[in-house]
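Let's look at chain A:
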Amino acid sequence: MGILEVKNVNKRFGGLQALGDVNLSVAENSCHAIIGPNGAGKSTLLNCLVGKLIPDTGSVLFKGESVLGRTPFEINQMGISRVFQTPEIFGDLTVIENMMIPCFARRDGVFALHGIRSVASEGELRDQAEQMLEDVNMLDKRNMHSASMSRGDKRRLEMAMCLVQKPQLLLLDEPTAGMARADTNNTIDLLKEIKDKRNITIAIIEHDMHVVFSLAERITVLAQGTPLVEDTPENIKGHPKVKEAYLGEAA
Partner candidate 1 sequence: MTKGNLTRRGVLKTGAVAGAGLTLPTYLRAQDSGFTNAPTGSTVTLGFNVPQSGPYAEEGADELRAYELAVEHLNGEGDGGMMNTFSSKALKGNGILGKKVEYVTGDTQTKSDAARASAKSMIEKDGAVMITGGSSSGVAVAVQALCQEAGVIFMAGLTHSNDTTGKDKKANGFRHFFNSYMSGAALAPVLAANYGKDRKAYHLTADYNWGYTTEEAVKSSTEAMGWETVGTVLTPLTQTDFSSYITPVLQSDADVLVLNHYGGNMVNSLTNAVQFGLRDRMVNGKQFEIVVPLYSRLMAKGAGENVKGIFGSTNWHWSLQDEGSQAFVKSFGTKYGFPPSQAAHTCYVQALLYADAVERAGSFAPCAVVEALEGFEFDGMGNGPTLYRAEDHQCFKDVLVVKGKENPESEFDLLEIVEVTPVDQVKYAPDHPQFAGGALGTCNNGA
Partner candidate 2 sequence: MFGLNRKDATLLAIVAALIVFAPFILNPFPAESGWAQFNAGYPDLMQRFVIFGIFAIGFNILFGLTGYLSFGHAAFLGVGSYAAVWMFKLLSMNVIPAIILAVITAGLFALVIGYVSLRRSGIYFSILTLAFAQMSFALAYSVLTPITGGETGLQLALDDPRILDAAAAGGNIPVPSLFGMEMRDSVDLTFGAWVFTFNFGYYFCGLVMLIAFYLSIRIFRSPFGMMLRAVKSNQQRLNYTGLNPRPYTLAAFVISGMYAGLAGGLMASMDPLAGAERMFWTASGEVVLMTILGGVGTLIGPVLGAGMIKYMENIISKINSDILHTWFAFLPDGLEDVVVGLIYPFIGKGWHLTLGIVFMLVVIFLPGGLVQGGQKIAAVFRRRSANAGGAEAEAAKQNPAE
């Protein structure tokens, strides 16, 4: 059984069937890509996994436990972290502060009132945060105001914020959208390293096939809210149904 099991998930928005009987199983320590044309329901599926949306029917199990009905922060505490399509960081805070917040979340849970202790006295957490920054080559930027960084740096920061939590499952929503080729390759390297060295399961939504085929061990193709195929990258390449889905959209 996979670390994440999605069974018969349905979600309707008014008259629109956004997800229809989606089944998905992500194996532990693998990289699973979800691809599909625009409007295929990829983001809706992701939102159902993290508690932003609640499916109408079906079940979502993480490590055998249901995530349905839980709030986003509870789901995160279970071990799922999410990277957004447009980077979501704490723009008013410095980079190191951005990094320390997930560290606190991991150590203290959803709420802890440390009103008197100083942030500066949290040496251990700071070390953790700085270590992670070093891993993503951002240590020199630690005192920068995070809103003033480039988009690429923001994305790296966001990813680092997720990684420092040592999640068991990392959800990535088009992590290379709008990136230059060189940056994309850097990101691919980073993700590979994450998967291999940190034993983190990755589920990724991606348009860029170069990224998908460089990383994924299994691929699910989604079209009009239903999974078409699930298979290894080799078998997905040139699969007639997949071609049809994409070409159909293009036409």
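To be clear about the criterion, contacts are C-beta pairs under 8 Å (C-beta built on N, C-alpha and C of every residue); 3 or more make two chains touch, one makes a residue touch a chain; residues count from 1.
Keep in mind how these were chosen: all candidates are chains of the complex that A comes from, given by their letters.
Bear in mind the structure is a predicted one, so any value in this text is a computation, not a measurement.
J.: So chain A is shown by itself and the numbered options are 1 or 2; which of them touches it within this complex?
T.: 2
J.: Per the contact definition, I'd like the list of chain A residues that touch candidate 2 in the complex.
T.: Touching candidate 2: residues 50, 71-73, 76-77, 81-82, 88-93, 97, 100-102, 104-106, 109-122, 161, 165 of chain A.
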